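Below is a structure I'd like to ask you about.
Certain chains of the assembly are absent from this excerpt, and the rest are unmoved.
By letter and in written order, the chains are A and B; residue numbering begins at 1 in each of them.
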Amino acid sequence: MNFASDNVSPFCPEILEALSAEAKSNAPAYGGDDISQQLDHAFSELFDKEVAVIPVATGTAANCINLSALVSPYGGIICHHEAHINEDESTGVAFFTGGAKLIAMDGPTAKLEADALDRFVAGQVNRGVHSVAPECVAITQATELGTVYRPDEVAAIGDVCRKHGLRLFMDGARFANAVAHLDCSPADITWKAGVDAISFGATKNGAMAVDAIVLFDTSLKHRVEQARKRSGHLHSKHRYLATQLLAYVKNDVWLKNAAHANKAAATLGDILIGRGASLAHPADGNELFVNLSSELASRLRDAGVMFHPWPSLGADIYRFVAAWNTDIGQITELNTTLG
Amino acid sequence: MNFASDNVSPFCPEILEALSAEAKSNAPAYGGDDISQQLDHAFSELFDKEVAVIPVATGTAANCINLSALVSPYGGIICHHEAHINEDESTGVAFFTGGAKLIAMDGPTAKLEADALDRFVAGQVNRGVHSVAPECVAITQATELGTVYRPDEVAAIGDVCRKHGLRLFMDGARFANAVAHLDCSPADITWKAGVDAISFGATKNGAMAVDAIVLFDTSLKHRVEQARKRSGHLHSKHRYLATQLLAYVKNDVWLKNAAHANKAAATLGDILIGRGASLAHPADGNELFVNLSSELASRLRDAGVMFHPWPSLGADIYRFVAAWNTDIGQITELNTTLG
């Protein structure tokens, strides 16, 4: 079984079906088609607020384009050290923003804490043009370590942002896993909690290649659209981005997929714990960070299980990621196989 | 019938079939999968030379990333005024290159002419750091006006580039249409003619969203891969870019599609000429630029034909673009319908 990443999964049948249906006819290019025109409405319903939706093919594009509309070229973006934008997107943020600086801070399980954030921001000495003033806070939901911010935790961060005049951005590459875990409304952990814009992930959770920039502050739309075009992220056959997204949110496919992945991760977690492993921290979503004995790690590998060591958390910590298509029955069988 | 653009066409059955087949199983992310690993080989065969292939989802990304590896931030890129990179990609070239300047020149039917290019480059006064020195020439094959460079024309431009120490880049968004028209080998109009790198288009000609950066100078690969990542164009489920590309070049689907589009355009052209229209210039590929009487233009519109006026070429000039899926039978019927 492959727990290396949720990126190893294919796209889901609902999306294949929708793409196939849309492979038969002509339609206007660059978003002028009927399907693309439905996006704003569909996501406004989903978020219970009028939003602007700009789809792109990757999460890095969604994050970086989004941030480029939220900060100036000389501004700072506060994020957790573990943040994907800090650790996994090369120099993308500086490239798209024209030079804005990531200001990394710590916090347990890859989460920023509102109080610590407040102190951190207050402690930033403003030396005018010499220093970099924070303009935005970026959080990831679910986090890079598989934990999930509760609505009140996001809201507390939102309050700190408002207090200091900062934008609040959410990298939602695994937003579905967070919502499925919290069983809350998408609004509760976004605009109602002070979030200005989100990268709404779909690729990891069943799409082929689409994430959506969702703007709760629709005044950002013009800048985002300009940034998307000049960075080569405006697709000519835009309808296929839209088709994926609509099929993804229709009939709660996104939540069904995420709930499945979360459950698969929990099932695997229980099995590993039953065999003496321990979680490095709570596994809220579809990612497990587990302390394994080297013996158990070996036996899992011998049984064909694929997963990554995670040395930044410790020598015996390993990451397992479940996806929308992970076979839970196979996980149970694995338990038997391990003997 | 919709002749507004080849971008209005869907993706072709061969690609749908390949994507469907690849929707069933897991595979490594970010290009580590078996399909992605086949790209270099497949395109090396196609071009009869060892090449490096880096797929991206859009033509603008392919062009701009490519150019960012060919010129310095303070360099100049000579292109035709009509070039897509000059007219249709916003400020993408400057964004990706860090500031390189497009130096536009003229030429009949959107083609650069080797002699004129030679004089133009020779006439650029080198004032050291004050002026912008050309570092690259960019040509489009087939051109934005639907014409095609013959192999000797490209080679003559290649000679001028070599003479002046310039790189030669080809925007091949409609490369297939050019090859189908010329009935030549892909090598003849690329590396054998002095081209360093090409954006090998697929999206307009039957793919969903993929164009390939093909590097004849493979030493550029590292810079291209870095630029792709930081600009958010590295897909996590990379295999679906590769799947599209492989299905596109397998069994000459790309040439079949392009030959069809070219033929459809020619058929339409004959009909229009038979009705008194005239071509603004030779229609080598799948685009027609036609001088229509306002009466004929109206009758076409009344018959449900979609196409764009092209005022930059003249008040009575209109563009018609055929695609891989244009129904030639329907064109013939159109002739009957027009009466």
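In the analysis below, a residue touches a chain if its C-beta (ideal position, glycine included) is under 8 Å from a C-beta of that chain, and two chains touch if they have at least 3 such contacts.
Since this is a predicted model, take the numbers as computed values, not measurements.
> Because only 2 copies sit in place here, please give the count for the whole complex.
This structure file describes a complex of 4 copies of one sequence.
By our rule, only the chains that are shown with their structure count from here on.
> Roughly how far is chain A from chain B, centre to centre by C-alpha average, rounded to an integer in Å?
One centre to the other, that is 34 Å.
> For chain A, which residues are in contact with chain B within the complex?
Where chain A meets chain B, its residues are 2, 4-5, 7-11, 13, 16, 19-20, 22-30, 56-65, 89-92, 95-96, 203-204, 208-209, 226, 229-237, 240-241, 323, 325.
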